[in-house]
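These notes are about the structure you will find just below.
Left out: one protein chain. Kept in place: all the others.
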Amino acid sequence: MKTTIPEQELMDKGHMACLGCGGALAMRYLLKALGKNSMFAIPACCWAVIPGVFPYSCMEVPLQYVAFEATGAAISGMEAALKAKGKKEGVTVVGWAGDGGTLDIGIQALSGAVERGHDVKYVCYDNEAYMNTGIQRSSATPKGAWTTTTPVGKTKFWKQTNKKNIVEIMVAHDIPYTCTASVAYPEDLIKKAEKMKDIKGPCYMHIYAPCPTGWKYPPEKTIELSRLATETCIFPIYEVTYGKYKLNKNIRDEKKKPVIDYLKTQGRFRNLDEETVQSLQMYVDNEWNKLKKKIECFGEDK
Amino acid sequence: MGLLEIRWHGRGGQGVVTASELIAEAAILEGNFIQAFPEFGPERMGAPIKAFTRVSDEPIKIHSQVYTPDIVMVLDPTLIGQVNVTDGLSDEGILMVNTPMSAEEVKKVLGFNGKIYAVNATKIAMDNIGRPVANTSCAGALVKVSKLVELDNLLKVTEEKFGEKLPEKAIIANKEAIKAAYEEVSV
Amino acid sequence: MKMVLSGNASAAYGSMLARAEVISAYPITPQTKIVEKIADLIASGEFKTEFVKVESEHSAMAAAISASLVGARTFTATSSQGLMLMHEVLHWASASRTPIVMVNINRAVAPPWSVWADQTDSIAQRDTGWMQFYCESCQEVLDTMLLLYKVAEDKDVMMPAMLSEDAFLLSHTSEIVDIPEQEEVDDFLGKFEPEMILDVENPMSFGSLSMPHQYYYEFRYKMAEAMEVAREKILEVEKEFEKRFGRSYGGLLDLYRCDDAEIVLVAAGSMSSTIRVAVDEMRDKGVNIGLARLRVFRPFPVDEFRKLAKNARIVAVLDRSFCFGYEGAFFTEVKSALYDMDVRPLVKGYVLGIGGRDVTLDVIHEVIEDCQKTKETKDEPFKWIGLKGGEE
Partner (left out) sequence: MGKKYEIEYKDYRDLPLSPIAKGTTLVFKTGGWRTMRPIIDLEKCKKCGICWKYCPDVSILIVDDYPKVDLEYCKGCGICANECPFDAIVMVEEESQ
């Protein structure tokens, strides 16, 4: 078997994730990269349930469940205590939260934690809505998506605004390292996680983690669909190291797929009208061009 | 001696609270019990403020504001006419004012019938410290008038309190100002 | 060593003497001097601690919980709005069994904005599973902090503790405070060594989900049990404290001249010491009166109140807070504690001091006069003392 993916598994079988869960895959990869000398804080999100009910847990690393908005503060406290106890050396402190816990309710604590410069790694697995509570819109939900709080019936009541760009918000914090990753590209994800582990200081990783239950697609399509998200440039894979941008999955213009190819794979976009599809295409093109400009101006080799 | 209450008037930034604490700390050296506290609330630079000192030879139990002071010290002459500095002060009480005016002139302005002492603490501060910071001079004058503590003890706590914050030169200047004010005010 | 310290500075020194390893706090008037003093003590090299200057009170408590679970002794301080913002995580702290010690400066809750003394903020945290102590002097603040660490960290307790002191009346009032020797405090407190911690050598998941038929119910029972243990531990630790340091504060319910008291005033916080003066004055006039200072609100001193009530004719409860739609919380709780006694004293309620309205000797005497006038034997409704336009 030819693979660069570490063999160690620190996520036990028997966990409570849905069939085809992107979030479960994301955790599996992250743990492989970070190893057993890591310590997690997890707020309310699917991953508050996935590890299993007391007295069982699928996590082979220490973990603390924290209040929804508290992840950034919790990892700050963990790091401070490890330092006070002289136990910080060689231990990676990780905050692991969903998009709601990161982009919405947890953004203040996250912003505070990285601004203070704690040596912590914050990882957001993004399934683009409040999935644990049953698919309500978050600020990570893309424009046009159906959720239970943006229902689509006779009216076009789907999500009206574009996804919040948390990655650039984190870049603006001037932290050592910010990156995106996708469950479709585990080698890339693992390389980035290993890089975070070696960097001293706050790092942010944003993982694209599809949810078959909430996005209304068959569970076997998780990886295929993730790949499409990157190939359409909806979810670009890039990293910003000490202010230097780098694209990790380049999509050449002739290979760039139309957004509609991605939208039609999921039931949550089923009722979209032509106008919205076009506006989404324009938005994606615009964001992609902006990113390419940044790489041109602030690329690693510049 | 029983419970003695002092009210200090000044403006935010003039070291009013520090003056109230200096007297309290000096009183401790003589075996007394004390409380020192600012007017309750946010302090704003330039705004009129108050501070309080309680001194007693018995433990002080009371925890409420001071309404009937025995001594009032006005650190800033511009407060006269702006703030009711004699509020709650009986005719048995003592009013001390930092002012170039004489005690008689102050009496005329305020119509207060108790004992009034005037001291030009700002001038003393300018002469000794080079800045119009009259809090230490006022404390020196208050010690002379009230006989609450020995001058030496006020000088001692001044040195201790400012030891970490001010350079040696400034501490000496403040001590000189205290001594000068102590000499100048006539009882 | 004797120093002149405000209630705030006493709290800062308390955290240093207890060797708090992680402090996470956010500034709020009138607590700011605590965090400033701690920062000064760190800057001067006297205090070695990890000071996390968080971006909110919610984060202050969340960080303290996580730090405690890693095994660090933790401290935080807040007031009013800050305590309100912490509310969610206060529950989290107690149910995680993290023995955090927190100082709360009792301050009114907005609107209107008010930074003055009022106990609504801490009373509103009654059911969060925190021990609650109310102090009346700067020395008591410092001493109680040390006592709280010892009680909270006891392996049969492991519950967080909140120390409340009144805004300005104590937080900003400087008094003489005797600072015990560091070695003596070390010897008294020992190290914080919890049995289970977040540790990469022994991976466990803290705070897992529990179904209704599983263990949630039992975990809550264990917390209830721990609070009962705390009730005894407080007395035990206070005895030890007295033996070592020569000071004590009367346990859960601090009784002053209550032995033959016909009228007993119940109060918490800085107004208690003013009441002592009033009691002395009335005793000089031959009135049999005493003070029962509610030093510990949780666990509530039920037995102490019952014992006290056996001899008193009137128990007057003074509340510096109000539960809308009912009455003052202390009033309710004292009545409840006495309910099934065969012979009960008359329990009267007085609301006063809210929003920092000064509780002077005159105010206390007004309460006492009202008690003296009472001839009734059945419970009377409470009164708001000094309400503008309220006098009949």
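The chains carry the letters A, B and C, assigned in the order they are written, with residues numbered from 1 in each.
Here is the rule we go by: a contact is a pair of C-beta atoms (placed from the backbone, for glycine too) under 8 Å apart; a residue touches a chain by one contact, two chains touch by 3 or more.
Keep in mind that this is a model prediction, so the values were computed, not measured.
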item: Among the chains presented, those that the missing one touches; value: A, C
item: Option touching the unshown chain, where C:Ala110, C:Met196, C:Met341 or C:Leu387 are the choices; value: C:Met196
item: Full-complex contact with the absent chain, from C:Ala12, C:Ala77, C:Ala95 or C:Leu252; value: C:Ala95
item: Contact partner of the left-out chain, one of C:Ile38, C:Val115 or C:Met158; value: C:Met158
item: Those residues of chain C which, in the complete complex, touch the missing chain; value: 95-97, 158, 195-196, 201-210, 215-216, 218-219, 221-222
item: Hidden partner chain, residues of chain A it touches; value: 1-3, 5, 9, 11-17, 19-22, 24-25, 28, 51-52, 54-58, 60, 183, 186, 212, 218-224
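The criterion applied here is as follows: only the chains that are shown with their structure count from here on.
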item: Pairwise touch network: line, ring, star, complete, or other; value: line
item: Chain pair with the most C-beta contacts; value: A-C
item: Taking each chain's C-alpha mean as its centre, the one farthest from chain B; value: A
item: Where chain A and chain C are represented by their mean Cα positions, the distance between them in whole Å; value: 43
item: Rounded Å distance between chain A and chain B, as computed from the means of their C-alpha atoms; value: 63
item: Touching two or more other chains - residue numbers and ranges from chain C; value: none
item: Touching two or more other chains - residues of chain A; value: none
item: Touching residues (chain side chain C, partner chain B) in the complex; value: 2, 4, 6, 29, 44, 115-117, 136, 166-170, 172-176, 270-271, 273-274, 276-277, 356, 358-361
item: Chain C partner contacts - residues on chain A that touch it in the complex; value: 36-39, 41, 48-49, 51-57, 59-67, 69-70, 72-78, 80-85, 87, 91, 108-109, 111-112, 115-116
item: Residue ranges of chain C touching chain A (in the complex, touch as defined); value: 21-22, 24, 49-50, 52-56, 58-60, 62-72, 74, 88-89, 92, 198-200, 202-211, 214-215
